[in-house]
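Every protein chain but one is kept in place in this view of the complex.
Then we have subunit A:
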Amino acid sequence: MKNLLAVNVVKRLPVFTLQVELTVENEILAVLGPSGAGKTTLLQCLSGLQRPQQGEIILNGRVLYSSVSRTNLPPRCRRVGYVFQDYALFPHMTVEQNAAYGITGGRTGRAGEVGLHEVLEMLQITHLAGRYPGQISGGERQRTALARALLAGPELLLLDEPLSALDHETRLKVRGDLKSLQRRWGIPFILVTHDLDEAAFLGDRVIKLERGRVTGRGGAVKQHGEGSLVVG
């Protein structure tokens, strides 16, 4: 059961109903879909920021949400990391203070073994430790958000459009980094994107979400470029 997420949720939205069933192992699952398809809502249900109406969410054997047993763990108890689209860094704290915010005594997994400075080093932001988010570039902000999320010791990491706020060059570099980061950290990543290339490059598996439903599932995309994504 290690590093396994099983999701089966129903959430009624104003225009359509989000209905998703999926499992994620120690891999990157890319959720592809147009704006307004329910991608962010799905991530928010997983992190506990929104509550589904029905179903269950199980992470490594822990029940995060279950409509049957009326369980709904609050976000702070879920050990689910969330990298927001605009990173949502704390503007009044330095890079180091941001990164250290989620460090508590009871860290689990990789974060328990790897210290603050090692993570800053790994993400190449050590030299920015004393700066504020308003003083660093978009790519640096993203790495700070990643460091912050990972140091809280999550068992699952959610990334909402992780590359959309970056310029083209940074984007190419970061997507390679993200992939190797997942391999090093060894927890499932779920990332949502509306960009097919990005999904094909980053995702070990890809699902397509349209109006709240999974309309396509693609297996492992071995080579980037021509995707083996099956849609429809």
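Note that a contact is a pair of C-beta atoms (placed from the backbone, for glycine too) under 8 Å apart; a residue touches a chain by one contact, two chains touch by 3 or more; residues count from 1.
Assume contacts and distances are computed from a predicted model.
Participant: UniProt name of the unshown chain, from "Peptide ABC transporter ATP-binding protein", "Molybdenum transport system permease", "Rad50/SbcC-type AAA domain-containing protein" or "Anti-sigma factor NepR domain-containing protein"?
Facilitator: Options "Peptide ABC transporter ATP-binding protein", "Molybdenum transport system permease", "Rad50/SbcC-type AAA domain-containing protein" or "Anti-sigma factor NepR domain-containing protein" considered; the missing chain's recorded name is "Molybdenum transport system permease".
Participant: Hey, which of A:62, A:131 or A:213 is the one touching the hidden chain?
Facilitator: Hidden-chain contact among the options goes to A:131.
Participant: For the chain left off this view, which of A:18, A:80 or A:166 is in contact with it?
Facilitator: If we include the chain that is not displayed, A:80 is the one touching it.
Participant: Would you mind spotting which of A:152, A:174 or A:206 touches the chain that isn't drawn?
Facilitator: A:152
Participant: Which positions on subunit A touch the chain that was left off?
Facilitator: Touch with the absent chain occurs at residues 47-49, 74-78, 80-82, 84, 86, 88-92, 101-102, 104, 131-135, 148-149, 152.
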